[in-house]
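With one protein chain withheld, the remaining protein chains of the complex are depicted in position.
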Amino acid sequence: MQSHSIQDRSVSVSVSGAGGSGAVTAGLILLKSMANAGYYGYMTRFSGPQIRGGESAVVLNFSDSPVERSARSSDIHFALDWHGFERFSDEIPLNSQSCVIFDNSHDALPDSVASTGAKIIEVNLKDQADQLKGSRPNAFAVGIVASQLGLPLNAVLEALEQILEKKGEEIFRAASEAVRTGYGLLEKKAAPLEQWKPVSHTRWNISGNEACALGALRASVKFAAAYPITPASDIVEYLAPRLEKYGGNVMIAEDELAAINMAIGGSFGGKPSMTATSGPGFSLMIEAMGLAIASEVPVLVINVMRGGPSTGLPTKSEQTDLNQALFGMHGEAPHVVVAPLDIADCVVTTQWAAGLAEHLQTLVVLLSDQRLGQSRAIIDAVPSQTFDLKRKILPVQDGKGSYLRYAVSPDSISPMAIPGNAAGRYTADGLEHTVSGKPSSMASDHLQQLKKREAKVTQFDYGRMWAEASFQQESTEIVVLTWGSVYHNAKAAVSELYHEGSPIALLGLRLLMPLQTEAIQALCKGKKVIVVEQSYSGQLYHYLKGQGAIDASALTLAKPGPLVLGSDEIKAFIKEAAND
Amino acid sequence: MQSHSIQDRSVSVSVSGAGGSGAVTAGLILLKSMANAGYYGYMTRFSGPQIRGGESAVVLNFSDSPVERSARSSDIHFALDWHGFERFSDEIPLNSQSCVIFDNSHDALPDSVASTGAKIIEVNLKDQADQLKGSRPNAFAVGIVASQLGLPLNAVLEALEQILEKKGEEIFRAASEAVRTGYGLLEKKAAPLEQWKPVSHTRWNISGNEACALGALRASVKFAAAYPITPASDIVEYLAPRLEKYGGNVMIAEDELAAINMAIGGSFGGKPSMTATSGPGFSLMIEAMGLAIASEVPVLVINVMRGGPSTGLPTKSEQTDLNQALFGMHGEAPHVVVAPLDIADCVVTTQWAAGLAEHLQTLVVLLSDQRLGQSRAIIDAVPSQTFDLKRKILPVQDGKGSYLRYAVSPDSISPMAIPGNAAGRYTADGLEHTVSGKPSSMASDHLQQLKKREAKVTQFDYGRMWAEASFQQESTEIVVLTWGSVYHNAKAAVSELYHEGSPIALLGLRLLMPLQTEAIQALCKGKKVIVVEQSYSGQLYHYLKGQGAIDASALTLAKPGPLVLGSDEIKAFIKEAAND
Amino acid sequence: MIDIAGEKLSPEDYLSDVRPVWCPGCGHYFVLRALTQALAWLRIPNEQIGLVTGIGCSSRISAYVDAYGFHGVHGRALALGAGLKAVRPDMDVIVAGGDGDGYSIGGNHFLHACRRNMDLTYIVMDNEVYGMTKGQPSPTTEPDWQSKLAPEGTGIRRFNPLGIALASGASFIARGSAGDQKGLSRLIVEAIEHKGFSLVEIKTPCVTFRPEEKAWYKRMRKITIEPTDDMILAAQRIHGSDGFDTGIFYQADLPVFQPHFTEEKSIEDFEKEFEV
Partner (left out) sequence: MIDIAGEKLSPEDYLSDVRPVWCPGCGHYFVLRALTQALAWLRIPNEQIGLVTGIGCSSRISAYVDAYGFHGVHGRALALGAGLKAVRPDMDVIVAGGDGDGYSIGGNHFLHACRRNMDLTYIVMDNEVYGMTKGQPSPTTEPDWQSKLAPEGTGIRRFNPLGIALASGASFIARGSAGDQKGLSRLIVEAIEHKGFSLVEIKTPCVTFRPEEKAWYKRMRKITIEPTDDMILAAQRIHGSDGFDTGIFYQADLPVFQPHFTEEKSIEDFEKEFEV
């Protein structure tokens, strides 16, 4: 097993197996066990093309400080069997530092694994399971891995209880016996957890999609309408049972065209509203997103990106809907596009995004991606915070007033009337209109309203939320610019280089539109700029150039999905670029 | 009346009136009359917000050489009445050089017109019409205008016959009497046509939308599916009765989602296929446009742009769907975007576009706009031409072969099998796939197919069609870059400056994606570059910058619709920019 | 319905100050009149009315009524209206539009709105043509009507709105005529008062692109059909009608969909679920 320096106190584990072998459950138990023991962890899951019954795998990374990326390679890989393992060769890198434990009651060790030089340990879990009524091999595997990590048995049993709670006493008893047995099966190792410092404060076990949903709840979103799609469905599935106990509700739409229009209707009715989808559904929402912009109705649209184009790679991650989120609508359609940088940030950024929609009375698109959304991590509880972002509402009055829904004001935001207010009767319109909302095709009205809609989003002060800058110094010479789920690996690369003495800084953009061009220029001017993103064409890079935020001399490391853009790869690219 | 220099032998006429007054018919007759007399002309029409029964106006510009833009002001304006005339103040500029003739049997002369200092002539057409059974005021107006222009009476009567052909002998007789009477009513003027040289070769009376449709027919498009929308409906309405006599057909879809999918189905079946729409419909086609790209099925989508966002200004022109046409689809979705520069070019560019779709087996978007599409002009017949752009087809063979639909080839184009060919059975897929079309989410397949789809469009040699460059010289210092319906006014401005001695050149882009970055750089490097476009945010400008085609120092004159970006305005902007 | 005391209300009390852009003689004027008359009879406070429309000549009606209006995008009015009603059950949500908006591009939402049976009133101003885009055949156009887009007619049978509404689960299905002001107003009143999804399909001539439809004013029969809640009987009447009958073809007491919510949880409750 690899030795770990103080700076990198982490250990990585992966588990794989055929469908039904319980690899994912094993991962969930290990993640929870680590949390119980006072540590942090991060888990991603992968599956083959089969819908069910196909092979699946989990990749976990643990540490005693927050961790939100996978390791370079697996320290321990547990193969419940070798079914379809070759599909995971990219996701589960093994090397001579790895320790591979496998259940030899199925296929023999594949040559490809043997040739990695990893240390190999064979166990026969079929025999074990046969001896212990009601037990399953994955529970033994959990015990074995826990013992090899030096994870306290108690922490594992506690996790087991939490996870199997609903399955009944019987099942829990058998599983805990299996874990115990597994724990004693191989010689127990104390390393690497020996040097780790457990924490005792509250942490959360949360996925990125759940985090987005929580952010929406914090922002008082009260209505969501959606049509299922991978990998976004979890968001609304999380909300469905909760929102209806929290003064709101979720509506299942017949398609995405309906979903976004329902959300616009709900928002027009006075409730902060949202929808969540992925690429194909987002494409279907394009027309109505333009309507929200033109009629100035607040709405939050979350796009959990997957690989494209078209149906593409529905279960894999990519950052390639950026262009569409920025420029997908017809006509001049200024709006807001934001993206969280990690799982905790999903909570904060979603709350912010929903607030921005309300405050600016427009469309806000939040771009998450499959990796962010479907990964699960143990993170510090995200402290609650308040953004002073509320819908400006026309005071309720009796009798019809002379309300001008689209009046031009200093901040270009006009108070919105909520139905029921006698003074505020008006008709929201996607046709170009006058200040009162009356349809107009006069050049002067068009120009006035175009300006209004643009000014309210561009002139707003987004404060410090627009980006996360780190390692900035007087002497900074290189700036790495990135966004979304690539952030953590980019940060790891930059951090290493910085600590190795490079004059390097990192900028993780949270606000993509309106682009904070001057602020970016201020940080990047005269520096070597490297844009890192998970796309084929370099969408962010070209966008930043087009807006004049970065110079023609900037470089880009753009790589399409579905493989993760690793920190080593990023580091190597930066090093080479720095030497040019 | 304004005196005309040899360089600018043109005369402009406008006609306005309440709904039913026949202003548009008067315009059509005058346009045809000019054509019959051997001249050229250009006509745009405007109407108030009423659906029918509201005021409408036509603005015409005539010359003895091809003309495809409106004049700075009206030389003659004929008001059949003053109903809603104030709405046309922008479109019908009058000044002291103008001559205004009006029927005084309705409202009195508006102050706003009197104050222009135009020469005013009153006629009473009600009296005239009362005397001549079955006659209508607009026919007298045609006669009057013709006499003032010095347009031969014969040419007018001939046009009248052609246009009223289907209405019966009676109506034609009354109308021609009225024209004759009108012709004699005021003192006849020979100027300005006196100095003009009539041509005798074949010319066409055609609108931009008709020209697009003809281009599609020339390219052997055999199937169109569409859902009506202003201002694109004319295209498919033109095709409907013709295509079914030309080996093809038009299908009326239930919505745009169906329209584009039908077109993809038709193309998959082996027939060059297309659809036509405008902004809102284009937005609904986004998802399936991605499918055409991913599954490599040729399809042509014409977007006749109108003012946006959302429903926007449905009957007005703007160039603001550029961003969407380029970047509207989710995922990495390389495709082709082209735009015609004038009405004749609608024929050529549409033919080219349909050919490119077939040859490159992908989505081609053609961006026209309301101004181009719904204007009508007398132009020289567009000579037929051939592009060597055909679909590469798998030869028909018996028995199943080992066909690889998405095989990687040197030009990245793989022969397409047409259903019925036993050797070519395959399943087209919008999921990422292997060379055989089998769904795959492997990183290597994704990268391979992404590259293939991009390479086939970027590596193709588009030849000289990519742009029209004019006034280029060794000494060129300023390059004006533009596209679409703005081209003719930009050309007028550049031409004047060039002839005034400015070292200026013009570049009208026909191919917008893939951008011919190096070719643009070659023409623009080191020059002062000015991008002229009808948008609010400068969509073309930012795009060119983002792709590195132009430098950060480039300037932009971007103005939203619906008003035309006039040549004076463009000229003034360039002049000021040149002096900076 | 909220009844407010005071003087008698008139249709004018429900007219906004935006002047209709419809062609002189368009049937839609009569629908506007009948709708505002119905609202006056019902005395619904203007601000409690949500009037949601799509795009089309007919859909312009939301600007002409003094209420909370939404002139959305083509074909999606029912979805937008459903969202509004979901969060604002206190409001009377009326959705309106044309045959193109509702039965062509909007067909899917029509199906699912019927099925969902929310308490919405859906007014379709059916002129058997796309008026706004200048005279193309719509789903309700006769198969042999000749137009630019279909020079020899579409050759496709007409969409049967009442039959489809019935099969999809609408609980109130009526046909009215723009020519019968009083009858139409009464149908609209019944539709608004009905609990559940109500379809009021109105024959309203497009005088510009289908001048022959002016004959409808005479040809449509005044309220000939009385309500039934027997689906098979309703089906017989609908499929047996020549299209010129008016009245309520079907009215039944079916479960109404209305999302409910409580306030029993706090954000802390949700956060606790994540704690380890």
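Some points to look at:
The first chain written gets the first letter, and so on, giving A, B and C; residue counts start at 1 in each chain.
Basically, a residue touches a chain if its C-beta (ideal position, glycine included) is under 8 Å from a C-beta of that chain, and two chains touch if they have at least 3 such contacts.
Fair warning: this is a prediction, and the values are worked out from it, not measured in the lab.
For the options C:Leu166, C:Leu184, C:Val200 or C:Val276, the residue in contact with the chain missing from this view is C:Leu166. From the set B:Asp103, B:Asp429, B:Asp445 or B:Glu533, the residue in touch with the chain omitted from the display is B:Asp429, counting the whole complex. Touching the chain that is not shown, out of B:Gly54, B:Pro110 or B:Gly270: B:Gly270 (per the contact rule at the top). Residue-level contact of chain A with the missing chain is found at 49-54, 227-230, 233, 236-237, 240-241, 250, 252, 254-256, 280, 310-311.
Looking at chain C, the residues touching the absent chain are 104-108, 111-112, 115-117, 139, 143, 155-157, 159-160, 163-164, 166-169, 231-232, 235-236, 239, 254-255, 257. Residues of chain B that touch the chain left out of view are 32, 35-36, 202-206, 210, 214, 217-218, 222-223, 225, 242-251, 253-255, 257-259, 261-271, 273, 287-288, 290-291, 295, 378, 381, 384, 400, 417, 419-422, 424-431, 437-439.
Here is the rule we go by: only the chains that are shown with their structure count from here on.
By number of C-beta pairs in contact, A-C leads when A-C and B-C are compared. Of all residues in chain B, those touching 2 or more other chains are 49, 280, 310-311, listed in ascending order. Residue positions of chain C touching 2 or more other chains, listed in rising order: 71, 73, 75.
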